[in-house]
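Quick one: the structure is below, questions incoming.
A single protein chain has been omitted from the complex, and every remaining protein chain is retained in its original position.
Moving on, here comes subunit A:
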Amino acid sequence: MNTPSDTGLQAKLAEHAYRIRRFALQMGEVQGQGYVGQALGYADVLAVAYCHAMSFRPDDPEWQGRDRFLLSHGHYAIAFYAALIEAGIIPEDELESYGSDDSRLPMSGMATYTPGMEISGGSLGQGLPIAVGMALGLRLKGNPAFVYNSMSDGELDEGSTWEAAMGAAHHGLGNLICLVDINNQQADGPSSKVMGFEPLADKWASFGWHVQRVDGNDLPAVIAAFDTARQLAEAKPRVILFDTLMGKGVPFLEAREKNHFIRVDPPEWQQALDILDQAQGAAR
């Protein structure tokens, strides 16, 4: 049963998630494209990460005590920039530059371009092995920060993901938390057709990880999963498998034929924003 403080936290995070969705749609409208289906689906996870779970200083993105968030799936940059804006690391007016020449917000995330972007993702399957090195480094320095590696379910196809899964367990990396967005969509179609990965929880558990699988659009569940992953005493790496719905929050995009790259027609950007605004207005 929810306590009043839980309810307050959920309402606060729902507001953050709404704003992250909104920023992502605004960026998508700038370019007339972008991975907005994924952004809408993953916004709740990003809201909990940046507005509840992680330690960071918005005005000092390289603060040594920060929790590291690695965007392995570089094409989720549109979602991530929205979260960085909501976290106060990137100014809101910069979203108009998304994907433009010489912008700090390129279409695929790169560490050398954007404050708060820890790695250059996009060559999928690289985030988790980098996270292993960072977690080893933090532990050696005695720095208690967590390393979060955020990845897509398509990256489960990459052998390097499993090299890193073995390595993280072997080295007992209790400061490593892996977040997997399971929307079951890859470039060539549903993941189950491209390269089936189930039973996924069993796979990670057999690799020596602490595993949770939750509905990534159920805020209380997402909050609880982050809290559990951070508070676990055992010296083992933790993974949270988030089942998410692409287009979440905009019913006509939720219902649209599922593709890696959801089509959005020009007038639909504003319609989607209006739907989000109405729903959030009603919830307040």
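Just so it is clear, a residue touches a chain if its C-beta (ideal position, glycine included) is under 8 Å from a C-beta of that chain, and two chains touch if they have at least 3 such contacts; residues count from 1.
Criterion: contacts and distances are computed from a predicted model.
**Student:** Of the options "Heme exporter protein A/heme exporter protein B", "Transport permease protein", "ABC transporter ATP-binding protein" or "Transketolase family protein", which is the UniProt protein name for the chain that has been left out of view?
**Tutor:** Of the names offered in "Heme exporter protein A/heme exporter protein B", "Transport permease protein", "ABC transporter ATP-binding protein" or "Transketolase family protein", the one UniProt assigns to the missing chain is "Transketolase family protein".
**Student:** Of the residues A:Gly8, A:Gly65 or A:Gly133, which one touches the chain left out of the display?
**Tutor:** Answering carefully, the residue with contact to the hidden chain is A:Gly133.
**Student:** Which residue from A:Glu163, A:Asp218 or A:Glu254 sits in contact with the chain not drawn here?
**Tutor:** Looking across A:Glu163, A:Asp218 or A:Glu254, the contact with the absent chain belongs to A:Glu163.
**Student:** For the full complex, which residue in A:Thr7, A:Gln31, A:Ser123 or A:Ser192 touches the chain that was left out?
**Tutor:** Answer from the full complex: A:Ser123 touches the omitted chain.
**Student:** Could you list which residues of subunit A touch the chain missing from the display?
**Tutor:** Residues of subunit A in contact with the hidden chain: 111-112, 118-120, 123, 125-126, 129-138, 140-141, 143, 159-160, 163-164, 166-167, 170-171.
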